[in-house]
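In this view, the complex is presented without one of its protein chains, the others remaining in place.
Chains here go by letter, A, B and C, matching the order in which they are written, and residues are numbered from 1 within each.
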Amino acid sequence: MIQQYANPARFNRLAKTLMPWFAWPAGILIVTGLYFALFNSPPDYQQGDTVRIMYVHVPAAWMALFVYTSMAISSAVGLIWKHPLAHLSAQAAAPIGACFTFICLLTGSLWGKPMWGTWWVWDARLTSVLILFFLYLGFMALHNAFDDPARGERSAAILAIIGFINVPIIKFSVDWWNTLHQPASVVKMSGPAIHSSMLYPLFMMAIGFTLYFGALLLLRMKTLMLVRRACGMSMAQLHQQAAE
Amino acid sequence: MQMISDFIAMGGYGRFIWTAYGTAAIVLIGLLIISLRELRTTTAEVEALEANSPRRRRTHTGDEDAAT
Amino acid sequence: MKALTLILGREIRLALRQIGDSAIIVLFFVLAAVLFPFGVGPEPNMLARMAPGGVWVTALLAAMLSFERLFTPDYEDGSLEQLALGPAPLEMVALAKAAAHWLTTGLPLMIAAPLIAVLYRLPDAGYGALLITMALGTPTISLIGTIGAALTLGSRRGGVLLSLLVIPLIVPVLIFGTAAIDAAIGGFPVRQHLMLMGGFLLGALVLTPLATAAALCQALE
Partner (left out) sequence: MVKSRQLGQVAVTMRFFGENLSCIRGERLVFSELDFAIEPGAALVLTGSNGSGKTSLLRVMAGLTRPSAGQLGWQDGPITDDPETHHSRLHYVGHLDALKPVLSVRENLATWSHLHGGPDKKITSALKKLRLEGFENIPGRYLSAGQRRRLSLARLVASDAPLWLLDEPTIALDAPSVDAVRSLIAEHRRNGGMAVIATNVDLGIADTSELNLLDFAAANEDIWEGVT
């Protein structure tokens, strides 16, 4: 086995050991988080119970940005040091990120209807998150538009790096333009502007989602490695017959 | 009984909240199931590939090839 | 620098030999723009209200059509390899290709845009802004388009995929382009929109050749 390339066998063993440490805590945290979110936290004095959508909308939004950032970083690592595992982690993360972005957009609009009276408004934050969703779809579409998987992963990696410019735009869109969307109220210089009884379920859900992402990433990476292995083996057998 | 229907109603916003949680659950659990199924089919495929060219036979043809 | 002019000269000579290609692009622009009044109805102030967006969106789609033919012919007949193996760096090749695309497609679209605006009965105050925003916007579109063309080089459904990748990156140019024309019509100051568009152009001028060169390297590997 060629050592200096990716060492899939070592990663494989690592993934096996890490998997339970991600999967079970994720399940527990999400379940307890849901319990607190739905039963144990107070309704908002203005919004009433619709604020409970926050416990899904906000963690999904954080995850959408977190996953794209991890994709951009692993794509850069893959391109610079020609490390196949890095490309694989970007390819594995893309669908997960796309799902989180979709959840974020959907729950946002479900929260917007009762609060702002409309499903969608062309607001800086919402538009840039929609663009992020298209970037995820673009990454996945570009990835399997080529016959040679190695070619697809490298060109998708470049798109991931170019698209990264959108992440700061999303983060600061609420500050740059006067947006209907609420400015940052958790991660702030002056400390969170939310009461602790609402903050705990929020963090529980956020950490639960992150662990869910970690477990699913390892799982999808293993699948992708097996796909590549199958592709490599069939190519090798092809040349084996050709040589005979 | 009354408490539960209050809970379902969620102060009149029930349909928004439950659709939000419902779709989020469907998407996340759906993704998990799809990923698990993909893993199963790919492992089966690799095992099939490995079966019809076991390591022993491959090195054998390898030697033959080097000899000619 | 000499290499840039050489490659640019080659591109322009090739484009002039096939002048029909850019003529078709402008024809599509006119046709697509003419469709809107049929769809929306000829009522004057509705059309005038819609003129900036209509002209800009159809110009963008027309430019989108020509991106696929940017690298594919050279990639298929081996010229791209020779360009990559030339003494000039790939960034230079990318810049020359973008400039050639702007001259053969962006410029004709810019010339045709006021004519279309007349069909849309754009108020007189808007024409100046339309020309300036097109002057600033079409080069940015050409530059970002070369990234898309390089990324999807050699892929199966190149054209459609290219639009999926490029449109999200071009949305800011469209937003501020139309906003500038609306501001001009309304008599509001146009300066900040044009400054932002100028910023996009300069940013694209510097960054896109790097991305395109990286994408071309992957394509040639």
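The rule is short, and it goes like this: a residue touches a chain if its C-beta (ideal position, glycine included) is under 8 Å from a C-beta of that chain, and two chains touch if they have at least 3 such contacts.
None of the values given here were measured: they were computed from a predicted structure.
Engineer: Have a look at A:M19, A:I207 or A:M233 and name the one touching the chain we're not showing.
Structural biologist: Counting the whole complex, the residue in contact with the absent chain is A:M233.
Engineer: Who touches the missing chain here, A:N12, A:T32 or A:T69?
Structural biologist: The single option touching the absent chain is A:N12.
Engineer: Just the residue numbers, please: which parts of subunit C touch the chain that's not shown?
Structural biologist: 3, 6-7, 10, 13-14, 17-18, 76-79, 81-89, 220-221
Engineer: Name every residue on subunit A in touch with the hidden partner chain.
Structural biologist: Residues touching the hidden chain, for subunit A, are 1-2, 4-10, 12, 82, 84, 148-150, 222, 225-226, 228-229, 231-233, 235-237, 239-240, 242-243.
Here is the rule we use: only the chains that are shown with their structure count from here on.
Engineer: Using the contact definition given at the top, which chains are in touch with both subunit B and subunit C?
Structural biologist: A
Engineer: Please tell me whether A-C or A-B has the greater number of C-beta pairs in contact.
Structural biologist: Of the two interfaces, A-C and A-B, more C-beta pairs touch across A-B.
Engineer: Distance between subunit B and subunit C based on Cα centroids, please, to the nearest Å.
Structural biologist: Result: the chain centres lie 42 Å from each other.
Engineer: Roughly how many whole angstrom separate the Cα centroids of subunit A and subunit C?
Structural biologist: Taking the mean C-alpha position of each chain, the two centres sit 32 Å apart.
Engineer: Which integer distance in Å separates the CA centroid of subunit A from that of subunit B?
Structural biologist: 17
Engineer: Of all the residues in subunit C, which ones touch at least 2 other chains?
Structural biologist: There are none in subunit C.
Engineer: Among the residues of subunit B, which are close enough to touch at least two other chains?
Structural biologist: If we look for residues of subunit B contacting two or more partner chains, we find none.
Engineer: Report the residues of subunit A in contact with subunit C in the complex, numbered from low to high.
Structural biologist: Residues 79, 127, 131, 134-135, 137-138, 141-142, 145-147, 151-152, 154-155, 158-159, 161-163, 166 of subunit A touch subunit C in their complex.
Engineer: If we count contacts the way the header does, which residues on subunit B are in touch with subunit A in the complex?
Structural biologist: Residues of subunit B touching subunit A: 7, 10-13, 16-17, 19-21, 23-24, 27-28, 31-32, 35-36, 38-39, 42-43, 45-46, 49-50, 53, 58, 61, 65.
Engineer: Can you name the residues of subunit A that touch subunit B in the complex?
Structural biologist: 34, 38-39, 43, 48-50, 52-53, 56-57, 60, 95-96, 99, 102-103, 106-107, 110-111, 113-114, 212, 216, 219-220, 222-223, 226-227, 229-230, 233-234, 237, 240, 243-244
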